[in-house]
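All protein chains but one are shown at their positions in the complex.
Presenting subunit A:
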Amino acid sequence: MAAVTPILPGDAGEAPAAGAPARPGRPARRRVWRGVVLIVAAAYFLVPMGASFWFTVHSEQQGFSLSTYAEILSAEGFAASMLLSLALAAATIAVVLALTLPALLAVRLGAPRLRPVLEVVCTLPLVVPPITFVTGISTVLRWGPDYLAATPFWATLIAIQDETFPVVLVMAYVVLALPFVHRSLDAGLRAVDVRTLVEAARNLGASWPHVMFRVIIPNLRPAIASASFLTLALVLGEYTVAALLGYQTFPVWIVTVSGANGRLSVAVSILSLLITWLLLLVLSGAGTKRKDA
């Protein structure tokens, strides 16, 4: 094959289409308006945050002090609840992606007519109030006739409620995260020609797992990152289900602490906001990173 005459470049010199030139306008006035909008939007977020921060670092008696933040690390239950929430978030992200991505792909490639059905199913948790949801879960968990006591079913019911790592919360969060994950992944799948990419990869000898991990996931990285972030934010902020099922997750701990120490609970909220932002940056960085084969 190397001996074959190379074909001429032909259109090799073609450049990708350049963007259209910007329209002339009234830049000065537009810039002023942009500034105004930015200031108003920034104020909406920054003023409450600034006020909260001020509340945590300043008091009439002590003046300016960062002691509240120092207190956090030694506060009872902080590390445990934070680690539990992060572990729950990681498990939820893994499970919800492992469920949704293959389902979306299968429907898109094999049964496009089922797409609306999948969409409705995945959006359903949005319209069910969390209180209804948790009431249902606790009813199911309480149910268990005695004659089942010796069966694996009973053992499973107990195992998923283990306080060190309540799997039941992961299951609940997976359901709660479904609408967001579905939206993100569906938008990502719409942006690429999945069918052609899958067929091209299969044609080149790739097995299905290879197609999934080498073709689909790398090309959906931004969508997967956004789905993961939304799930993380949801788990780190979810209170109702965890509180009513009696688990000490991070949001539940914040509420518990706020009764005894208001300043500490506000400091923890600010810290958790910063941690969430940090994780967002990490995830979005992972989403846009281009990796060569």
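Assume a contact is a pair of C-beta atoms (placed from the backbone, for glycine too) under 8 Å apart; a residue touches a chain by one contact, two chains touch by 3 or more; residues count from 1.
Just so we're on the same page, contacts and distances are computed from a predicted model.
One chain of this complex is left out of the view, and of "ABC-type quaternary amine transporter", "Acyl-CoA dehydrogenase", "Tryptophan synthase alpha chain" or "Probable tRNA sulfurtransferase", the protein name its UniProt record gives is "ABC-type quaternary amine transporter".
When the missing chain is restored to the complex, the residue among A:121, A:197 or A:243 that touches it is A:197. The residue from A:65, A:132, A:156 or A:207 that touches the chain not shown here is A:207.
Which of A:219, A:256 or A:269 touches the hidden chain is settled by the complete complex: it is A:219. Across the interface with the omitted chain, subunit A contributes residues 1-2, 4-12, 14-16, 192-193, 196-197, 199-207, 210, 215, 218-219, 221, 290-293.
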